[in-house]
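Note that one protein chain of the assembly has been removed; the remaining protein chains are unaltered in position.
Up next is chain A:
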Amino acid sequence: MSQRFLRRWLRGSAVAGLLLGWTLASPMLRAGDAGAGADVFKSECAECHSPKQGKNKKGPSLFGIVGRPAGTAPNYKYTDALTQGKWIWTTDKLHWYLSQPARKANPGTRMKYDGLDDPKQLDDLLTYLGTLH
């Protein structure tokens, strides 16, 4: 094996590894359409949640939601049901939470949401939420 071939192989492996790692670690794991997700957000979430940092409505700001520990948005008074949940809002957790009635996912929460049963809309929404950083 020539040194030239070995360098190419190592370089290729490194790039592939980086791509794989980025894909696995990215909040945009579910390859939705962020633009379409913004529309879903407006129709499903925006009345109670703001995408702006620090702006709490009836529900907390969703700025930086992906990767945030549950119940930790600044200056928002959560129910015990959520603060005691002790979970991180990963895309998978959000997918689980938003695909069913909120009160089934987290009994005792104030959030009144019936869940989003359209898988594409849900993926689009999660992709959009992943951009709120």
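Keep in mind that, in the parts below, a contact is a pair of C-beta atoms (placed from the backbone, for glycine too) under 8 Å apart; a residue touches a chain by one contact, two chains touch by 3 or more; residues count from 1.
The rule is short, and it goes like this: contacts and distances are computed from a predicted model.
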Which of "Cytochrome C", "Cation:proton antiporter subunit C", "Beta-ketoacyl synthase chain length factor" or "ABC transporter substrate-binding protein" matches, in UniProt, the chain that is not displayed: "Cytochrome C"
Selected residue (touches chain absent from view) among A:50, A:91, A:106 or A:127: A:50
Where the missing chain touches chain A, by residue: 38-40, 42-44, 46-48, 50, 52, 55-58, 75-77
